[in-house]
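A single protein chain has been omitted from the complex, and every remaining protein chain is retained in its original position.
Right after this comes subunit A.
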Amino acid sequence: MIPVKFDYLAPTSVEEALAALGEHGDEAKILAGGQSLLPVLRMRLNAPEVVIDLGGISSLRGIRDDGDAIVIGAMTTHHDVRDHALVHEHALLLAKAAAEVADSQIRHRGTFGGALAHADPAGDLGAPALALGAQFVIAGPGGTRTVEADDFFVDLFETAIGEDEILTEVRVPKHTGWGAHYEKFVRVAHQWPIVAVAATVKGSIDEARVGLTNMGSTPLRARATEAALAGASATEDGVREASELAAEGTNPPSDLNGAAEYRQHLARVLTGRAVLKAAGAQ
């Protein structure tokens, strides 16, 4: 199918894009890589009157070192996040998760910021961003503000980004040398996860961060698991008790891929696997 007609704007700076958003308000939709938006437009699930393409704003692309954090431009592709040396060194979990997004062709187009702003609870990047305590830099008519990961994801497909604002970059605190693994459970290739677990650990195991994908209307932190993993040994027995806590406080959906109870079971099992692989024990 073909999208409903729309007007197309291609700003070349964030200021221009914000001005266009200000002018067209909720009739406008931001186009980043388009790998989620274009299917929505084609199926006519959404029909914005104006599409504002950020593809021409080069300042939104790239990854840089910023002292205690790395900064990922919102329009950086999954492919570039997966391969970038700074990501591998300081936020390996993001590289692992970016490698699992959809398929090669979609990773070439889809963007880090676009996926996070889309906030699909089954998206692969929310849980790792949350686990790493990412900070979201959002530009608006009044300037720039920074939102902590815990406050960024509001609900299903809803974030702290206002209707007149644009996500410009994501600051990821350095987790240099931390092991990482993204354990994704899918029924067929290149699909959204039924459940996935993002785990990153320091040592084996001094500290751990664990994020859950598709276990509620937003990505979630498995904080009880994290607390129980501090000082645990990286063995099946050592992580069993912590893994058992992974589904605490979750409210996963029930659908054709599985009932909520099944997803909670998966979260516990996949957490054990993700943590052990992150610690290099499997």
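By definition in this document, a residue touches a chain if its C-beta (ideal position, glycine included) is under 8 Å from a C-beta of that chain, and two chains touch if they have at least 3 such contacts; residues count from 1.
One rule holds for everything that comes next: contacts and distances are computed from a predicted model.
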Open item on the list: Can you match the unshown chain of the complex to its UniProt protein name from these: "Sugar ABC transporter permease", "Basic membrane lipoprotein", "Phosphonate C-P lyase system protein PhnK" or "(2Fe-2S)-binding protein"?
Closed with: "(2Fe-2S)-binding protein"
Task: Chain not shown: contacting residue from A:S104, A:T144, A:T176 or A:S233 - done: A:S104
Open item on the list: Among A:K29, A:R61 or A:H79, exactly one should touch the missing chain; which is it?
Closed with: A:H79
Task: Which of A:Q35, A:T76 or A:T200 contacts the chain that the document leaves out - done: A:Q35
Task: subunit A residues touching the omitted chain (full complex) - done: 1-8, 10, 31, 34-35, 38-39, 41-43, 51, 53, 55, 79, 102-106, 108-109, 189-190
